[in-house]
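Structure in structure tokens, see below.
Shown here: the complex without one of its protein chains, the others still in place.
Letters A and B mark the chains as written, and numbering starts fresh at 1 in each.
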Amino acid sequence: MAALQAPPFHATLGDIAAHLNAALGAELIGDPALRITRIAPLETATSSSISFLSNPRYQAQLQGSQAACVIVDPAQRDLAQARGAVLIADDPYLCFARLTQWWAQHTRVPAPAGIHPRAIIAPSAQVAASASIGALVVIEDGAVIAEDAVIGAHSFIGAGASVGRATRLAARVTLHADCHIGANSLVHSGAVIGADGFGFAPTQGRFEKIEQLGGVRIGNQVEIGANTCIDRGALEDTVIEDGAKLDNLIQIAHNVRIGAHAAMAGCVGVAGSTHIGAGCTIGGAAMILGHLDLAPGVHISAASVVSRSLSEPGQYTGFFPIDHNPQWEKNAVIVRNLTALRERVRLLEKTTKE
Amino acid sequence: MAALQAPPFHATLGDIAAHLNAALGAELIGDPALRITRIAPLETATSSSISFLSNPRYQAQLQGSQAACVIVDPAQRDLAQARGAVLIADDPYLCFARLTQWWAQHTRVPAPAGIHPRAIIAPSAQVAASASIGALVVIEDGAVIAEDAVIGAHSFIGAGASVGRATRLAARVTLHADCHIGANSLVHSGAVIGADGFGFAPTQGRFEKIEQLGGVRIGNQVEIGANTCIDRGALEDTVIEDGAKLDNLIQIAHNVRIGAHAAMAGCVGVAGSTHIGAGCTIGGAAMILGHLDLAPGVHISAASVVSRSLSEPGQYTGFFPIDHNPQWEKNAVIVRNLTALRERVRLLEKTTKE
Partner (left out) sequence: MAALQAPPFHATLGDIAAHLNAALGAELIGDPALRITRIAPLETATSSSISFLSNPRYQAQLQGSQAACVIVDPAQRDLAQARGAVLIADDPYLCFARLTQWWAQHTRVPAPAGIHPRAIIAPSAQVAASASIGALVVIEDGAVIAEDAVIGAHSFIGAGASVGRATRLAARVTLHADCHIGANSLVHSGAVIGADGFGFAPTQGRFEKIEQLGGVRIGNQVEIGANTCIDRGALEDTVIEDGAKLDNLIQIAHNVRIGAHAAMAGCVGVAGSTHIGAGCTIGGAAMILGHLDLAPGVHISAASVVSRSLSEPGQYTGFFPIDHNPQWEKNAVIVRNLTALRERVRLLEKTTKE
């Protein structure tokens, strides 16, 4: 949404340490005057990079890294210090996240407040003065755009929809009529919020449309990925609670409820009226059937199919293990004939008992 | 695509009953003057809501519902009447569908006829006077938009494409050159109709493009979901027949034919040149390989992989059952070694016979 500034940004290690110390109590051991031009992984870091080690498994990379400074936890202090400057913090990965945020704040050009002269805003829409409305945005009757919101170029905001404070829509987002998104959220390009849920009454060999009269309600601090779809409810609203994070190309059907701080990787599908508890995580390309309940703290592995409600927290998995194709073919034939194999075992048990 | 009117719409129960009686022979028992402000599920209905019971399993909800009136079938008449007003009809779910349509007609602002001043229409395109062309729509040479069609904001209609009578494209639909959609259809935001099919001739370790010279032909009363893709044919057209309903994020490859009144839930993929019979239903995230034939009346469960033609109607399923991760891991290992397990059974059979 914004370009890197020229000339390239740099910071001193002291500036970085001051920020991470204030936020997370990180302690610097090293020269605060060191010039940092980049955050980098351990393997590709150069003598002007800052890097981090969050998983002790990568200790070997730490020792071989060219990084000017590495963020580590107290247990890695000695090892890290042996090779140069070090920032000690209890949660190096969280420090890394905060550092990327700080870096982005210093390197990205903020979207300018105001309405692009070639946006098209209905007279009855309300747009806060501090909001940024991009080129060719269309905002329809009665929509409300709050303070500091950013609406990317080519986005469409339907009638009566609303976008909360400091929420950002990337270029080309669709937020349909009477759909609402809270504050400090982020929606990526191509996302479609509020298309009709898939509802039909079958009659005489054809389908009669059930008009979708509900909307979509999305909370605060939510992130929604590129080309993800969240359908409007049939009668009630589809709901995404605060802090939920959805990756790209996800399908959320009508009347689904995604609990607070749940996370879903790309290509997930959630069928109609399913409720996903707070803090659940759903691996990529998992498919969750309709009218189910997933308890808080359920974790679904990638590519698994959830075909029943899961009331107990824990990790669940279900996909066919991959193999060399000829071996898979043999195994697949046996799987298709497992009842026969089980019958053979039963017969053997009978014979042996006799 | 349109906002709810202010002040909120309401109807009398008599108005609703008159409409459903004329359309479907529904019979009202109760006060026609009752004021109805909402269609609601049984659980959340209030004293000004109308609700419905289509599945006898939910009888308990019926008895506990606050709804002003409930639509039920004749078998539920006594139970429903015991709690208040009732509409008796042979197919309550169909009544519900028609009621949502009636409600939508009374609450949605229709798209205005005419061309938005900031749409861009090629001089050789033909747009009917009663059609509605939204803001920033681009319509290229020779395209034809029929009477009462609605083209949502930001949509793109390629050269020589056509949109039939009363068909509606939501905001941000792409209909590429020489692709055609019939009457009374509905296409949701982000759908891409007529991108190139995926065709390449492999040669010397690289791929040579096969230009896709066919188009897409879509019938009447078809619905196409958000961000769904329907590729143009290689030489012939890709075809979606009348009454087919496609949900969101579906991939229809080149030269596929989807039969009349077939339905597909979200995230389905159909590979090239496959033909799906009339009235088939395909569950969410099912994958149908290429060059296959599915007979009319085949029903594929969600997340199943169709790897061969299916000539017999019926329900087909194929996905790995989900389980607690440690149990899945154990089972997956055995699945990968089923040939060994079968061999052990064979040996036992041999030993036992001796």
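As a convention for this text, a contact is a pair of C-beta atoms (placed from the backbone, for glycine too) under 8 Å apart; a residue touches a chain by one contact, two chains touch by 3 or more.
In this text the structure is predicted, and so the values were computed from the model without any measurement.
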Would you mind spotting which of B:47, B:63, B:105 or B:315 touches the chain that isn't drawn? B:315
Which listed residue (B:27, B:43, B:90 or B:208) would be found touching the missing chain in the intact complex? B:208
Can you work out which residue in B:79, B:113, B:144 or B:289 touches the chain that's missing from view? B:289
By the contact definition given up top, give the residues of subunit A that touch the hidden chain. 1-4, 38-41, 44, 91, 93-94, 96-98, 100-101, 103-104, 107, 109, 118, 134-136, 153-154, 170-172, 186, 188-190, 221, 223, 225-227, 243, 245, 247-249, 261, 263, 265-267, 279, 284-285, 302-303, 319-325, 328-329, 332-333, 335-336, 338-339, 341-342, 345, 348-349, 352
So that we can see where the missing chain sits, which residues of subunit B does it touch? 120, 136, 138, 140-142, 154, 156, 158-160, 172, 174, 176-178, 190, 192, 195-196, 198-201, 203, 205-213, 227, 229, 231, 234-236, 249, 251, 253, 267, 269, 271, 285, 287, 289, 300-301, 304-308, 314-321, 323, 327, 330-331, 334-335, 341, 344-345, 348, 351-352
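Everything below uses one rule, namely that only the chains that are shown with their structure count from here on.
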Roughly how far is subunit A from subunit B, centre to centre by C-alpha average, rounded to an integer in Å? 26
